[in-house]
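Taking it in order: structure first as C-alpha cells, then the write-up.
Note that this complex is displayed minus one protein chain, with the remaining chains in position.
The first chain written gets the first letter, and so on, giving A, B and C; residue counts start at 1 in each chain.
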Amino acid sequence: MTSFAELVLFLVVLSDFAVLAMSRLSACIRAIALQGLLLGVLPLVVHSTLSAHAVVLGVGTAAIKAVILPAFLRWAIREAAVRREVEPLIGYMASMLWGAAALVIAFAVAAVLPLHSVETDLLVPVALVTVMIGLIVLITRSKAITQVVGYLMMENGIYLFGLTQSQRVPFLVEIGVLLDVFVGVFIMGIVVFQINREFDSLSASRLTELHD
Amino acid sequence: MTLFLIGLALVLAGGVSAVATRRGDGRRGDVLYQALVAGGCVAAAVDPARVLAGRPAVTLAVRATTPGGDWVLGIDALSAVFLVAVLGVSALCAVFGTHDLRREAADHHDGVRRPTWFAQLSFAVLVVAIALVVAARSVVVFLGAWEVMAIGSYVLIVTHHEVADVRRAGLIYLVATHTATLALFVMFSTWQVGASDWTFAALGAASPSLSAGARLAILLLALFAFGFKAGLVPLHFWLPPAHAAAPSHVSALMSGVVIKTGIYGLLRVLLMLGGAPAWWGWLVLGIGATSGVLGVLWALAQHDTKRLLAYHSVENIGIILMGIGVGVLGVAHGAPAIALLGFAGGLLHTVNHALFKSLLFLGAGAVYRATGTRNMEELGGLARRMPWTWAGFIIGAAAIIGVPPFNGFVSEWLVYQGLFAAGQSSELLRLALLGIPALALIGALALACFTKVAGVVFLGTARSARAAGAEEAGRGAIAAMLLLAGTCVVLGSLPPLGLALVTGAARALAGTSVVVPEAVVSSAWTISLLALVTAGLVSVLWAVRTAALRRRIVRYEPTWGCGYDAVTPRMQYTASSFASSILGMFGRLSGARVEKTALALHTHSVDLVLDGVALPMWSAMHRVALRMRALQHGGGRLHFYLLSILGALLALLAYLVVGPRP
Amino acid sequence: MLLIALILLPALAAALAYAAPDAARAAILVGTAAVHLVLVLMTWAAPGQQALGGWLADDDLGRMILTLVSVIFLAVAHYAVCYRREENPRGGRAFASCMLGFLAAATVVTTSHHFALLWIGLETTTLAVAPLIYHRHDRRSLEAVWKYLVVSSVGIAFALLGVFLLATAQPSGATGGRPLVLDDLLAHAGALDAVWLRAAFVFMLIGFGTKMGLAPLHLWKPDTYGEAPSLVGALMAGALTSCAFLGLARVVSICYMAQQGAFVRPPLIGFGILSIAIAAAFILGQGDIKRLLAYSSVEHMGLLVLGLGLGGVGAYGAVLHAVNNGLAKAMIFLVVGNVVLATGTSAADEIRGVFRRLPGSGALLVVGLFAVTGSPPFGMFISEFAIINGAVGEHHPWVAAIVVALLAIIFVGIGAMILEMVYGERAPADTNAGGSDERTRLVVAPALLAVLVLGLGVYLPTRLIGALAGAAATLGGRAP
Partner (left out) sequence: MTESPTIGAVVALAALLIGAPLVPGLAARAKAIATGRRGPPVWQLYADLWRLARRGIVYSTTTTWVFRLAPPVLVATTIAAASLLPLDGRGSVLRFAGDAVGFAYLFALGRFVLVLAALDTGSSFEGMGASRDVTFAMLVEPGLFVALAALGITAHDFSLTAMLGGTAARPAAGVVTPALVMVALSLFALSLAECARVPVDDPTTHLELTMVHEVMVLDHSGPDLAMLLYANALKLAVFAAIIVGVLLPVPRRGGVMGVGSLLAGLIAMGIAIGLVESAMARLRLPKVPLYIAGGSALALFGLILLLR
C-alpha cells in the first residue's frame, strides 16, 4: 500500500518540477491539473483503512483542483487575451536550481520533524517541497496568471500536510479549500480589472509605481 | 501640602481664565490672569517656605490607577529650595509676559495677529508642570510632568513659528529633551529592577542592593539626561537657539528655572543613591569647569543679546556643577564639612542664577520690545531712553559677575571656600585647588562679557534709528524687573538669609551630622558689614565731590575725540571689536568666525557642538538611511516583497533545525 | 450566547447594508457599531462566557483586543459617514458592507479559541479589507490592492500550515484534549510534541508576522497604507494588526506553557529590534505622511513583538501597548485623513501651516505626534516604559539601550515632518486661502480617540488592570 502512496508522492514532486520547467502557459495549467488529480487519489491510499470520509475528500479535491480551477484558469486566459508564453525573471535553468535547493532544504527540515501517525515518512518532505516550489514560482514568474499557478501549488503542499491529520481533526483539510477562495479572487481580479491590459502587459513587474 | 496643590490649581485657573476671556478686550482678562497666576504661585510657595523655616518634610500619596504603585508628591528641604525659586520667578515672568504680549499685540509690527490666550494658557501649564517635577516622588508623575514641561516649553518657544529659524530651534529643543526623557526611561528601569514599585521611596530603599554595573549605569545616565536638560557642555547645543527663539518672558522662565530641573534631578538622584563615588565627583567638577569657561567664552562671541545670555546660563550651570562636584568629592572622601560648603554654594548659586538670569532676560526682552532687534551692533545709548530697564539690567549684570554687594558674590564665595577647603585636605582631593583659578577665569570673562553687553547696548550713542526711537517698557514690566533686582540686592547684602535658605538641603545632601561652621555664619554677617562700609564710603565720597563742585563751573561738551570733532556713532567700539582681543587669544575655540573681504569685515559666531558635531552627524545618519533604503527596497517590486518573505522563512527554518531544543 | 450575537450582528448588518438604499446605509453602519460596542461592554460585565462548545470563548487578552477593535470601528464608522459626505463616493454600497464584514471577521478572530476558526476569521478580514483599499478605483490603488492581496494570501497560507503543524503537535485522544482548542492546548501543554510545536510557531510567526507587518515581512504596508483612504488605514493599522498580534500572542502563550521559551524568545526579540531599526531607517527623511505612519506602525509592531519576547514586565507592557497603539494609530490616521482631504496631497513638503488652516486637526496632529512617539502624558509612555523596564529586568540592558536610541531617531524623523507641516505659513500653492476650512464633524472622532489615549496615560480602570495582569500572566509576564 505504502509503495503506491510513495509512487504518487513521487509523481507530485515530478509535477512540481514540471511547472518550473514549462515555458508554455497551457502546459503549466495541465501540470497543475495533474497534480490536483494526484492529490485526489492520495487520501484513499495514504491511510490503511478506507473510510467514507476519505473517499468524499478524494473525490471533492480531485473535482476542484483537477477540473474546476484549471477550467477557470483557461477561461481567464481567453477572457484577458493573455499571450501564451511564460516570462520567467531568472530563466528556466536557474528556476530548476532553486527547485533543487528547495528539495534539499525540505528533506533537511523533514529529518527534524519525525511523523508517527502515517506510515510513509515521505509525505512531510514532499509537502514542504511543494510549498517552497510554489513560492518560488510565485516569486520568479512575472506573469500574473503564472503567479496564480504558483499559489495553487503552495496550496497543494499545505493540503498534503492536512492529509496527515485528516483522521484526527475532522474538517481540517476542508479548510484548505478556503484558500482557493483567494485563487478565485485573483483570477476574477485579472479578468475584471484586466490586470493584463491595465499594465499593458500581464507581467506584475510593471507594478513599480509605489515605492519610497 | 494641600495649600501647594490649591496654589497650582489657581495657576491653572489663571490659564483657563485667559482662554475664557479671550473674546473681550484684553484689559480685564489680563488683570484676572496675572492675579490668579501670581496669587497661585504665592499660595503654592507657602508650604515650601514652611519647610525651609524648619518644619518637617510633607508628602501626599494618591492611590494611583496606572501601574507602578501610588502617585506620590512631596516637599522636603531640597524640593523647597527649588520650589521657592520656581514659583517666585514664574509669578514675575507671568506679569512681565502679559505686558509684553499686550504690547506685542498692540503694535504687532511683525504683521501677524497672534491670540495671546494660547501663550498664557501654555505658560500656566508649564509653571504647574515645573512645580510638579520638583515635587514628584514617583517615576510616573516625575516623567509625566517632565514631558509636559518639555512640550509646554516647546509650544511656547515656537510662538513665532512663521520664522523658519524658530521652528528649527524648537525642533532641536524638542529632540534634546525627548532624548533626555528616553535616557531617563532606561535609568529608572535599571534602578527599578530591585525595587517593589515605581515610587522614589522604593527606589531609595533598593539603591543599596544595586549591583556595581547598575549603579555605574544610573550615574552616567543621570549625568547625561539631567546634563542634557541643564545644558552643560557638550550637551548645551539646543539651549542658545531655543532661548533666542522664545518670547523673552518664556526664555527668562526657561533659563532661570526650567534648566534648573536638570540640576534638581541630579541632586535628587544623589540623595536617593546615597552618595556617588569620587570619580563621578571629579567628572562633574571637570565638566562644570569646562562648561563655565567655554560657556562664557562663547557668550563673548555672540552679537545677539538673548543668545549671549543663553550661553551665560551654560556658564552658571558650570559654576553650580563645580559646587556639586566639590560636594560629591567631600562626601566620597569622608569630609562632610567640605561637602556642605560645596552643596551650599551650588544650591545658593542655583537660586541666585534663577533671580539674576531671569532679570537679565526680562531686560533683554524689554530692549527687544522697544527696538525690535536683538542685534547688539544696532543698539546703544538706551540708558538714557530706558532708565528703569537700565537700572534693572546693571544690577543683574553686577550680580552675575559676582561682585560683592550682590547675591552672585555670596554663592561664588561659598564655592571658593569649598574648593579651598578641599585643597587643604591631605589626599588626592588637594587637586580640587586647581578649581580656584578656573573659577577666577570664569569670573573675569564674565566681567568682560557683561561690560560688553551693558556698554554696547545701553551706553554710548545710539547706533541705529531703532535704538534712537526706543521708549521705556510698561509699568508692569518695570515692576517685575525691579522686584527681581531688589531681591538680588537683599540676598547680596544679607548673605545669612541666603545661607539659611539652602542649609537644610545642603545638610541633607552632605550628611545630616554636619552643621554649618560658626566661622562661616559670622563671616556672612561680616560680608553684609563690608557691603555697608562700601556703600557708606561711596556716599561720603559723593558728598565730598558735590561739595567740591559747589563753587566750581561745570560745563557740558561733546566727548573729547583727541581733536577730531566729526565723531559719528559708528566710530564707537562695537560688540565684536570689544571682544576681539580676548577671542583672538582663544583662536578657533571661541567659535568666532571672521570673514574679511576687500570692502567689509563680517564676524559671526558658530556653535562648536551644534554646527561642528550634532548637525553633521544627523545628516550623515540621513545619508546612511537613504543608501540603506535604496539598497533594501528593490524599487517597490512585488517579487522583492515575496523574496523577503521567503528569506525570512528560510532563516527561521534554519533556526528551527539548528536552534536550541529546550 | 452573547459571543454569537457579537458575530452575527455585524454579519447580518453587512448583508442588510448591501441591500439597503443609500441613505439608510450610513445609519446601519454607525448603529451596528454602537450596538456592537454596547454588547462588548456587556462582556466586561460578565467575563468568562463560552459558546459553541468552547470554540468561542472570552478571555482577558481577547476581550481587550475586541474592545479596542470595537471602539476603533465606532470612531472610524462615524468618521466614514462624515467623510463620505465631503467626498462624493462611487460604489458606496460595497464600502459599508465590507466594513461591517470586517467587524464580524475581527470579532471572530478575537473571540475564537479554536485556531482553525481564528485562521478563518483572519482570512475573512483580509478579504473584507481588500475592496476598501481599492476605494478610489485608480491605477495606484489597484497596484496597492494587488500587492496587498498577493502578499497577504501567502502569509495566510503559511498561517494555515502553522495550524496544521499545531494539530500534528497535539497528541490525539484524552491526553491532548479537543484538537486545536486553546484551553485544552494550554492545559495539556506538557504533552505537546515539542518539535512540531516549534515548527508550528515558525510558520505562524511568518504568517501572522506578514499580517502584522513585522520587518522584513512589512514591505507591503507602506504601499497599502499610502494608497488606501486614511480611514481604512486607521482601521487596518489600529484593528487588523491588533488581531494578527492576538493570533501570534496565542501561539506564544502555548509555547511558554510548553516551556519552549528558550526557542521562542530570540526570534521574537530579533524580529522586534529589526522592525524598529528598519522603521527608523525608513522614517528618516520620509517624504509622504501616510507612508511615514505605515513605518510607524511597523515600529510599534516591533515593540509589541519585542515585549512579547522579553516576558516579565515586558509582556504586560506589550499587551497595554497593543491597546494604546491601536487607539493612537487610529487617531493619527484619521487626523491625517483630514489634512489630506483639505490639502489634496499627502506629500509632506507641500503641506504647510496646518495650524492656520485646520486648527483642530493641527492640534490633534501635534497630540498624535507625542502620543505615537510615547511621550509621557499619553498612554503609550507607560507601555513603552514597561517594555524597556522588562528589557532591563530580564537582563537585556543592551536591548533597552538599542531600542531607546532607535526611538530617539524615530522621534526626530516623525517630529521633523509633522512639526514642519503643522507650523509655518500656509504653502503658497494651496488655493483656498481665507478662514480655516475645518469641518468640525471630521474632528470629533479623532478627538474622542485622543481623549482616550490621554486618559489611558492618566487613569486605567481597575477592571482593565485586572485584565492586563491576567493576559500578561498567560504570556509569561507579570504586572510591574
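To be clear about the criterion, contacts are C-beta pairs under 8 Å (C-beta built on N, C-alpha and C of every residue); 3 or more make two chains touch, one makes a residue touch a chain.
It should be emphasised that the depicted structure is a prediction, and the values quoted were computed from it without experimental measurement.
Undergrad: Using the contact definition given at the top, list the shown chains touched by the missing chain.
TA: Hidden chain contacts in the full assembly come out as B.
Undergrad: Write down which of B:106, B:465 or B:554 is the residue touching the left-out chain.
TA: Selected residue, touching the omitted chain: B:554.
Undergrad: In the whole complex, not just what's shown, which of B:530, B:608 or B:650 touches the removed chain?
TA: Answer from the full complex: B:530 touches the omitted chain.
Undergrad: Sort through B:204, B:404, B:511 or B:612 and give me the one touching the missing partner chain.
TA: B:404
Undergrad: Among B:164, B:444 or B:515, exactly one should touch the missing chain; which is it?
TA: The missing chain is touched by B:444.
Undergrad: What does the interface between chain B and the hidden chain look like in terms of residue numbers?
TA: 380-381, 383-384, 390, 394, 398, 401-405, 409, 412-413, 416-417, 420, 423-424, 430, 433, 436-441, 443-445, 447-448, 450-451, 454-456, 459-461, 519-520, 522-527, 529-530, 533-534, 537-538, 541-542, 544-545, 548-549, 552-562, 567, 569, 571-573, 577-582, 585
In the analysis below, only the chains that are shown with their structure count from here on.
Undergrad: A-B versus B-C: which interface comes out with more C-beta contact pairs?
TA: If we tally the contacting C-beta pairs, B-C comes out ahead.
Undergrad: Find me the chain with the mean Cα position closest to the mean of all the protein Cα atoms on display.
TA: C
Undergrad: Give me the residue numbers in chain B that touch at least two other chains, ranges are fine.
TA: Within chain B, the residues that touch at least two other chains are 629, 633, 636, 638, 642, 645, 649, 653, 656.
Undergrad: Give me the residues of chain A that touch two or more other chains.
TA: Counting only residues that touch two or more other chains, chain A contributes 109, 112, 135, 138, 204, 207, 209-212.
Undergrad: Would you pull the chain B residues touching chain A in the complex into a rising list?
TA: Result: residues 629, 633, 635-639, 642-643, 645-646, 649-650, 653, 656-657 of chain B touch chain A.
Undergrad: Inside the complex, what are the residues of chain C that reach chain A?
TA: 116, 119-120, 123, 127, 130, 139-140, 142-147, 149-150, 153-154, 156-157, 160-161, 163-165, 167-168, 172, 179-180, 195-196, 199, 222-223, 226-227, 282, 286-287, 291
Undergrad: Would you tell me which residues of chain A are touching chain B in their complex?
TA: Residue list for chain A touching chain B: 89, 105, 108-109, 112, 132, 135-136, 138-140, 142, 204-205, 207-212.
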